[in-house]
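For this depiction, one protein chain was excluded, whereas all remaining protein chains were kept in their positions.
Per-chain residue numbering starts at 1, and chain names A, B and C are given in the order in which the chains are listed.
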Amino acid sequence: MRFFSDNAAPVCPQVMEALVAANRLDTAYDGDQWSERLDGAFSDLFGTPVRALWVTTGTAANCLGLAAICPPHGSILCHELAHIEVDEAGAPGFFTHGAKLTLLTGHGAKLTPEIVNEACERIRDDVHQVQPSVLSITNATEYGLIYSAGEVAALGDLAKRRGLGFHLDGARFANAVAFAGADPADLTWRAGVDVMSFGFVKNGAMNAEALIFFDPAKAEVVPRLRKRAGHLLSKGRYLAAQILAMLEDDLWLVNARAANAAAATLAEAAGSERMVYPVEANELFVRMTSQEAASLRAQGYDFYDWGPGQIRLVTSWDQDMADVSRLAAAIETMLRLTARRSTRRSSFPSQSSP
Amino acid sequence: MRFFSDNAAPVCPQVMEALVAANRLDTAYDGDQWSERLDGAFSDLFGTPVRALWVTTGTAANCLGLAAICPPHGSILCHELAHIEVDEAGAPGFFTHGAKLTLLTGHGAKLTPEIVNEACERIRDDVHQVQPSVLSITNATEYGLIYSAGEVAALGDLAKRRGLGFHLDGARFANAVAFAGADPADLTWRAGVDVMSFGFVKNGAMNAEALIFFDPAKAEVVPRLRKRAGHLLSKGRYLAAQILAMLEDDLWLVNARAANAAAATLAEAAGSERMVYPVEANELFVRMTSQEAASLRAQGYDFYDWGPGQIRLVTSWDQDMADVSRLAAAIETMLRLTARRSTRRSSFPSQSSP
Amino acid sequence: MRFFSDNAAPVCPQVMEALVAANRLDTAYDGDQWSERLDGAFSDLFGTPVRALWVTTGTAANCLGLAAICPPHGSILCHELAHIEVDEAGAPGFFTHGAKLTLLTGHGAKLTPEIVNEACERIRDDVHQVQPSVLSITNATEYGLIYSAGEVAALGDLAKRRGLGFHLDGARFANAVAFAGADPADLTWRAGVDVMSFGFVKNGAMNAEALIFFDPAKAEVVPRLRKRAGHLLSKGRYLAAQILAMLEDDLWLVNARAANAAAATLAEAAGSERMVYPVEANELFVRMTSQEAASLRAQGYDFYDWGPGQIRLVTSWDQDMADVSRLAAAIETMLRLTARRSTRRSSFPSQSSP
Partner (left out) sequence: MRFFSDNAAPVCPQVMEALVAANRLDTAYDGDQWSERLDGAFSDLFGTPVRALWVTTGTAANCLGLAAICPPHGSILCHELAHIEVDEAGAPGFFTHGAKLTLLTGHGAKLTPEIVNEACERIRDDVHQVQPSVLSITNATEYGLIYSAGEVAALGDLAKRRGLGFHLDGARFANAVAFAGADPADLTWRAGVDVMSFGFVKNGAMNAEALIFFDPAKAEVVPRLRKRAGHLLSKGRYLAAQILAMLEDDLWLVNARAANAAAATLAEAAGSERMVYPVEANELFVRMTSQEAASLRAQGYDFYDWGPGQIRLVTSWDQDMADVSRLAAAIETMLRLTARRSTRRSSFPSQSSP
């Protein structure tokens, strides 16, 4: 039973149906009827006129977005655990022609205005130092935490005051909206976000992500950047159709809620003491000895180790709730066994073990 | 009836079936069972061990291939009408970090060893001039001409002698193989080609192209370049599955033969005098007055004007042969009418009109 | 006797004296008293407020200027013989992050509005083709021709109408001003030039060139680009002092006039029939058989062959006029001998020989 990645999940049926339905003659690139509906669909969702472009990966969406608002000689302030820093193979440097990522720290991969402000203060405003151009956050964060609308707005205020562009990595934005119960507008443009990647692949699509500009003027150059990066697909309708299917009847939100619910079930079973971070989206980081992890694996559960004494569980839009219940039960059983042994040998893994 | 672009055609049934069949849980990125079969499938096709990677566009395939063999301070010799120069929005400059395209001329977008050699001779071998690093050709060319195995080999010999890498833009490689009736190996690695893009999208796939390295050592860095350019899809199996379906039972060749045959039918109807270039693949460049073009359009045929006094017709893998026959008949009728009027007013469009 | 390059000439005495005079303690980088006088000195010269920065090479001046006005996805229209294309080792591609040079043809490395306009017309305004962003000319051209104020203004008008930035490579701008007898303002900003490199090294300086922005707003980012390219010298006063010395009492113009006069003397001796181009600055391209060239070399004159049947002579600010007279006489003697032989054998090298 798979709990290692939401990328491993299959494509959801509505998306497959949309692909079949789009399988007809139309104009190439993004001149087709599906692609032309994207701006409108996202403008409706966000309640403001936006410019929306399809791309095939979150890395492309993030980096095209960053390239549109960060000059080559600028820097992007982000968490040291941000996906753009850790898992995009240097793509931000490629797309921005060498702009720098200035790395910040913060609990659970979250930033606060204080952290960002302090980092800005440390940079001398002279020609020798790279000046900050953009603030980038991820919501849900790389550790599954959610920025509330208020938290985003506080960062947005600071960005505005400091003259920084504001980028949102929304690979799991759906999970963030599902948890926060907020209006997508309040988590984005009303909070000062200029540009975001909106993830669909982890949430049930095949290979379509959206890049959203809340100020369409900032997007003007992006179709050229997308083409220049080899990201203008000649049969773009098959990407647009996926995204439209995900937006239809809030499928993106339905799927995210399912994944979040599965994660919450597992978190409850494991108990807050075992959680490295509170579980707010669809990722769990659980303290676990290697023996415990091995025992779960022996029972057929697949997941990643995440540093010493820690595992990561990820739930998906299609997670079988029976599997989830079985894993929850297995974890509870494991906890009881450990507790019993611990009483005898006091080897209970403590907070500080990882 | 559509004759304006093979990109407009839908996806062929076998590819859609393959997508449905691949719609199951598997490892993310290119660790899945489909992606892992690519090297083998193309090695079989070419009769030599190759390294094959999926990407989503021909631009990405060409430019990742070029970046692997051309340093930022080098130049790529190509035809001035090459797709990489004319239609990729500067992507080669982006992927190679500023390498130069040195533009050559030649009939029908074709290069010869003489043309290439002369260009090399003109470049002073000093530090002030950009030195040639790569020779790039397109087969079928941008004007639908085919390089024979012998012609490619002659260029390959020169490239080797001059220490140039040899890149092949194979957006319509299937059409070239179909016309040449040659072993794919003879049109590529046996003729000295180092790296090629192998097009599938125009030929029936949805959004999967292949990037092939005939010397796997040269591909070593490419998975990193692909990821860094945002081209590593998280659900790669849906690309690999398309390509495998296209290779199965030589579907790629079957489709290309169908498109070529449709083009040949139209070429025969129009007659060689009207052809700007001989029709060898699935593109026709036809001399035609604007009145003639308007008349065909009025009959429901869609195509592009291609400069003054010229149109372009493109046939696709799925071209309805009844449509083709109808268009052929319409062209013949049009020719007769024009001939009649021309007898009266001697206004027949001559060779030199475009 | 040296007629092969104005780069080979030594530094003129006033510049050496200025270096000695500047050899005292001051602030590093460009905070010193000399550097701070540059904007004013050039604003005076051009009769308008400009922003002026020192750099050490013409390549750096050109390419920093181009990078300030051309985005990575844009293109620079220039002559196919332009220094930025032919002799800067791809530096424009490096500094602009891959922008393209779109090459135009024209007599004597000169462009006209017709040539530029036609090139613009050929570019489709879509996302697949690189759009022109900048027009770049060289005055004096690479073949020693001068654009008059009117010619520059005609190009400037077109650039404005087309929304193109306008760059001037002024490696030999002093020679152009000396020949044209025009106000420097009329050859630059009044004619629509946005940014120029102003050459001093070929004209008597040691290693200081100027980069001039006629719209200071466009220069705002350039100090950062200069530093990022490793071109912010820590003891900048030694560059600024050179330039100020060259501006003092119009030394730049005095030196250029001397070089031009030497060239004119040689051109008169050789006669217009032998000239590939009229001699307007300090370069002569002379039709000459290899025997003739060998004979001049045997008499102690150093110069470059410039393609078959052609030599290039370059005069410098410090050219000894006695040397010049000797060479002029040697050329005249040679011409007489050739004419005599030609009468007998009709082997006079014709216009069409090169």
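In the analysis below, contacts are C-beta pairs under 8 Å (C-beta built on N, C-alpha and C of every residue); 3 or more make two chains touch, one makes a residue touch a chain.
Model, not experiment: these values are computed from the prediction.
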Response to the item:
Touching the hidden chain, out of B:R51, B:H73, B:R257 or B:R312, is B:H73
Practice prompt. Taking the full complex into account, find the residue in A:K100, A:R172, A:R287 or A:R312 that is in contact with the omitted chain.
Written response: A:K100
Item to complete: Would you indicate which residue among C:W34, C:F95 or C:W317 is in contact with the undisplayed chain?
Response: C:F95
Response to the item:
The one of C:C63, C:C78 or C:A119 in touch with the missing chain is C:C63
Worksheet entry | Residues from chain C at the interface with the omitted partner, ascending | 2, 5, 7-11, 16, 19-20, 23-29, 55-61, 63-64, 88-91, 94-95, 201-202, 206-207, 224, 227-235, 238-239
Discussion item. Could you pull out which residues of chain B are in touch with the chain that's been left out?
Written reply: 29, 71-73, 97, 127-128, 131, 221, 223-225, 227-228, 232
Discussion item. For chain A, which positions touch the chain that isn't shown here?
Written reply: 72-73, 75, 86-90, 93-94, 96-101, 103, 127-130
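Just so we're on the same page, only the chains that are shown with their structure count from here on.
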Worksheet entry | Chain-chain pair with the highest tally of contacting C-beta pairs | A-B
Worksheet item: Of the other chains, whose C-alpha centre is the longest way from the centre of chain B?
Response: C
Discussion item. I want to confirm something about chain A and chain C. Since they are copies of the same sequence, is their interface symmetric in residue numbering (over half shared, so same) or not (under half, so different)?
Written reply: same
Worksheet item: How many angstrom between the C-alpha centroids of chain C and chain B?
Response: 42
Worksheet, complete the sentence: Two or more other chains are touched by the chain C residues 72-73, 97, 127-128
